[in-house]
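Just one protein chain is left out here, and the rest sit where they should.
And then chain A:
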Amino acid sequence: MLGRTLREVSVALKQGQITPTELCRKCLSRIQRTKFLNAYITVSEEVALKQAEESEKRYKNGRSLGDLDGIPVAVKDNFSTSGIETTCASNMLKGYIPPFNATVVQKLLDQGALLLGKTNLDEFAMGSGSTDGAFGPVKNPWSFSKQYREQKREQRRPKLHREREGTDWLIAGGSSGGSAAAVSALTCFAALGSDTGGSTRNPAAHCGLVGFKPSYGLVSRHGLIPLVNSMDVPGILTRCVDDTAIVLGVLAGHDPKDSTTVQDPVKPFTLPSLTDVSKLCIGIPKEYLVPELSSEIRSLWSKAADLFESAGAKVIEVSLPHTSYSIVCYHVLCTSEVASNMARFDGLEYGHRCDVSVSTEAMYAATRREGFNDVVRGRILSGNFFLLKENYENYFIKAQKVRRLIANDFVNVFNSGVDILLTPTTLSEAVPFLEFIKEDNRTRSAQDDIFTQAVNMAGLPAVSVPAALSAQGLPVGLQFIGRAFCDQKLLTVARWFEQQVQFPVLQLQGLMDDCSSAFENEKLASVSLKQ
């Protein structure tokens, strides 16, 4: 049951094959048994069970709210949840309990979804590995998968039979690694992440999931604790594209509390079945073919392009000439906004407060030093530097101009007849944690965000779809990028692709004895991709 898609489970609930409470208990039990992944910071068991009870009443009375009623979901811990601790994986917000729900959380709850808990992340969403949070790193469930372990055995690597507490586990990607691990390990059917430079798409690719970044302005950011206000969006992680469409249909739309959401009414999302791709034009940006890209992914990218071509689509090479400037531009703008957004954490109104009471200034300094990790403090310092009067013109204004050029690159390509761009999501498959931490957060972010962050600067929709398993048995995703506010079209194409590749489901070792058995998993492979 847990391995099913959201839509399938929803049908099962409606047909009475399982009750919300039973489903909820299964998921909670699964969370307990996958605790070693460290995907969750807070498990809101009581809340979830109460919600399940109410959902059950509704189903009994034949008055269920919709496709999400009774569906267990998880939410990244940078979304405000009323009455439930929201930490952003930072000491600064340990113990902070918001008095309100983020709009997207409220929308899920209004549709009857069950909130299982808050997932782990890089502190304040800064990072690409979910390794730099105050509650420890997230482990990629695929580290313990049958697929990965078997490959390792074949290659006769040392350290074969590691315990789950071992040290050769892989990163989940970031910064929404907890949400990705939670969905990937079958503890829930969908999870909210956030995406500022790729933070939903990156972990999705590493965990074999669909990771969707909507157009900026489509989904409300009210209640999402911001990293970069002009680039952040709530992201959706699910096991198939159709599930993402269901969730997006609930979340999208104008929010009066968020002045950056568009006011045009949003039509409900039903993805049409795409059978004929001959009218489609796929663009392959040549600047994305970088030497650091693993040969495996390069070849997969090429195969995907061939797939479209042989199905009748037009596949052409395109150019996004300012791509090479985007990482520095992103760095300047991101750190500047971070410096500004973090100014509110002073220990006075909420959150951590130090014991120093010599003076207000001393209190600020100590509170902020204790509350923030090095990554956050480093970005604040950089950002403040760029915002200084003497530097503003040369750094911030310059970066904004370059940002405009980058956004125009995409506009020009889409205006020339291209419908969708196809690119890699990551440079390689998930790497072992010990290898990942050899470089610092800033270096890693700069490397890992390379295919994803230009999209945030341009405010476009993008989705990472799992394409295949690598030679090591690990998931590799590919990214589709669409025109602004053409999210529906983007997901339609993504779903077609998903149906062609039939990506296998994670088979977690040692958890075969419960309901989500290998039998069910295999059944899923053929069932989920059909409608």
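Rule of thumb we're sticking to: contacts are C-beta pairs under 8 Å (C-beta built on N, C-alpha and C of every residue); 3 or more make two chains touch, one makes a residue touch a chain; residues count from 1.
Keep this in mind: contacts and distances are computed from a predicted model.
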Name of the absent chain as recorded in UniProt (options "SEH1 like nucleoporin", "Proteasome subunit beta", "Alkyl transferase" or "Glutamyl-tRNA(Gln) amidotransferase subunit B, mitochondrial"): "Glutamyl-tRNA(Gln) amidotransferase subunit B, mitochondrial"
Listed residues A:E123, A:D242, A:E337 or A:D487, member touching the removed chain: A:E337
Residue among A:V11, A:V290 or A:L388 touching the omitted chain: A:L388
Residue among A:A89, A:L209 or A:L224 that touches the chain left out of view: A:L224
Given A:S80, A:T119 or A:T244, the one touching the chain that is not displayed: A:S80
Positions on chain A contacted by the hidden chain, ascending: 79-80, 88, 93, 98-100, 102, 221-226, 228-230, 256-260, 263, 336-337, 339-340, 342-346, 348-350, 360-361, 364, 384, 387-389, 392, 396
